[in-house]
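A single protein chain has been removed from this complex, and every other one stays in its place.
Naming follows writing order (A and B), and every chain is counted from residue 1.
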Amino acid sequence: MLPVIRAEDLQAFYVLETLRGKKVVRAVNGVSLVIPENTVYGLAGESGCGKTTLLKVLLGNLEPPLRHFGGRVLYRVDGEYLDALALPEGKRQKLRWTYISYIPQGSMSVFNPVAKLRTTFMDFLESHVSGKMRQELLRHAEEHLERLGLSPKILEAYPHQLSGGMRQRVAIALATLLNPRVILADEPTTALDVVAQRAVLQLLSDIQRKLRNTIVLVTHDMGIHATVTTRMAIMYAGRIVEEGWTQDIFTTPLHPYTQYLIRSLPRIGDKRLRESAPGSPPSLAQLPPGCPFHPRCPLAFERCREEVPELEEVGEQKVACFLRRASHVVTS
Amino acid sequence: MEALRELFRDYRFAVGFVIFLFLVVLAFLSFASPYDPIRQLQVPRDRPPSRAHILGTNSKGQDVFWEATFSIRNSLIIALIAGLVSRIVAILVGFVAGYRGGTLDRVLMGLADGLLVIPLFLILVMVAMLLRGSMTLVNTGLLLAFFGWAWDARTIRSQILSLREREFTKTSVLSGNGTMSLVIREYLPFTTPLIFSTLINNIAWAIGMEIVLAILGLVRLEIPTLGTTLQWAITYQAMLLGHWWWISTPVVLTILLLVALYWLSVSVSEYLDPRMRIQRVGARS
Partner (left out) sequence: MSLLLEVQNLTKVFALGSIFSRLRLTAVDRVSFTIEEGEIFTLAGESGCGKTTTARMILGFEPPTGGTIRYRGKALGEFTDRKSWFREVQAVFQNPFETFNPLRKVESYFFETVFNFKLAAQKDQAERLIEEKLQAVGLSLEEIEGKYPSEFSGGQLQRASIARALLTNPSLLVADEPVSMVDASLRMSIVNLFRKLCDAFAVSVLYITHDLATAYYVSDRIAVMFRGNIVEMGKVEEVLGNPRHPYTRLLLESIPEPDPAKRLEERIVFLEEREEYLRAGCKFAGRCPEAWELCGREAPQEVEVDGVLVRCHKWAK
């Protein structure tokens, strides 16, 4: 499978001027990823691990105080690899929404609260598609909505008139209007309850199946990854600590953090005690030396405190841990 | 205090503070004045600035410099009374109306709206005309305060309305706080920048209004204030007669005062803005 985006040893930090001097937040601290085409690719990690920043970098959205400190992002456009961060802004703008699109966390921020959805859709189409009549564009929007199982009547509504789940699905429809090859979805179901969540996930799966594109689904909810993604990566403190087929990661998690994530999830039918990982994730401005997980890891030893482990292949999986195949830290 | 040190980094605050301090010192100097502020013909008239009289003398036979110290002091007193009293009323009305809602809210806002709709200038002039004899410093201040609270009461109230919906209000109620202590402990920190910047703005407005009233002759003209000294200078045609020292003194002092107040207001309210404060607190960790 050919990759549709490659990240090579990406580094992007926030440089903040505070009263105490400079503060450097290493949100993306050496990330290498190969995201294949025609997949739902999951990126798991908790708040503060850098995943939203990683999405921004993949989009090429580097605005101060976020600065690029190293590495490349490559897009495969029309058979060629383009360095996304080196592209002139004009070219990058063109690629946005037609090659790569983004669904931010919280659907309300995508829509103009005082405009009907029709206006938002039309503005969007008119600014990205030239040479078509308004009527044609409107029809295109309506057909797209129908194809996704949404009623075209919602175009007449204002954003606040729709429920959270509905709004999120409309945001997804907007992001996929121009049939992009890559869709970056940042926590698309966080504020939604289980039923609305299921509708959103269903929609994403349908889109991926019909358009055969790649969806990069970022969420901390491991249950979602198990249900919809085929391949995934686990992010911790700005680095990728494990990567592989979703199936493999759930049956044989190699990294101690992954094991905690999976084993601590409650399941219906099982009331046995479940434990969270002790402590809490480190601040990205004050990372511990060596492996970022070592302060919380029950299997940490000397080397973990001194050196940073790189992602290495273990069979079909990749893991960044000196133990390479950690014994089960959490019995369950 | 750490807060002051941080504020001083802003040039606007630093310069404004220095100017204001200078003016306050001038105001205090009035206590050392060798001349009576009200009596006329104490010194030779219309003398230009000299060693004996730094800013010269005016046509009423008073030393311009020492008159100026009194005028600054009195104007500041009026403005401070106006500003402080109107703040207190605005806070009480805004907090109670915002938090309690219901009929109380409607009544209070009705009052406020009434005051806002009235053509301020006309009423002020009318009232001042009626009370001309008793327009002492304090009364002038109170009159200005009466017209100064309505707008800010409304602004404070709308802030309270949104703060009321935030979750920490519930936590405070669950912690056993009654209305008054809740509103003061939880909401005051949010409304402080608003109150402070409007205080300073109000003071500036009061200074200006006092001058207007004085020019119209609606205050006790023998009491020296920035407005009355200006008024006398105009009446005696100081400009035409070339007595520049007399007319420029109140003008320059007023300009300095208003600019200083403006800079203080802008820099302090930026500093106190809750969003900036939260950012600063976050940066500390």
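We adopt the following convention: a residue touches a chain if its C-beta (ideal position, glycine included) is under 8 Å from a C-beta of that chain, and two chains touch if they have at least 3 such contacts.
Model, not experiment: these values are computed from the prediction.
Just so you know, the chain we are not showing touches A, B across the whole complex. Of the listed positions A:7, A:277 or A:291, the one in contact with the omitted chain in the full complex is A:277. Touching the chain that is not shown, out of A:11, A:52, A:179 or A:264: A:264 (per the contact rule at the top).
Screening A:74, A:137, A:201 or A:320 against the full complex identifies A:201 as the residue touching the chain left out. Touching the chain that is not shown, out of B:88, B:173 or B:255: B:173 (per the contact rule at the top). Although one chain is hidden here, its contacts on chain B can still be listed: residues 166-168, 170-177, 185-186, 189-190, 274, 277-278, 281-282, 284-285.
Across the interface with the omitted chain, chain A contributes residues 46-48, 162-166, 192-199, 201-202, 205, 220-228, 246-247, 250-251, 257, 260-262, 264-271, 273-277, 280-281.
One rule holds in what follows: only the chains that are shown with their structure count from here on.
Per-chain Cα centroids separate chain A from chain B by 54 Å.
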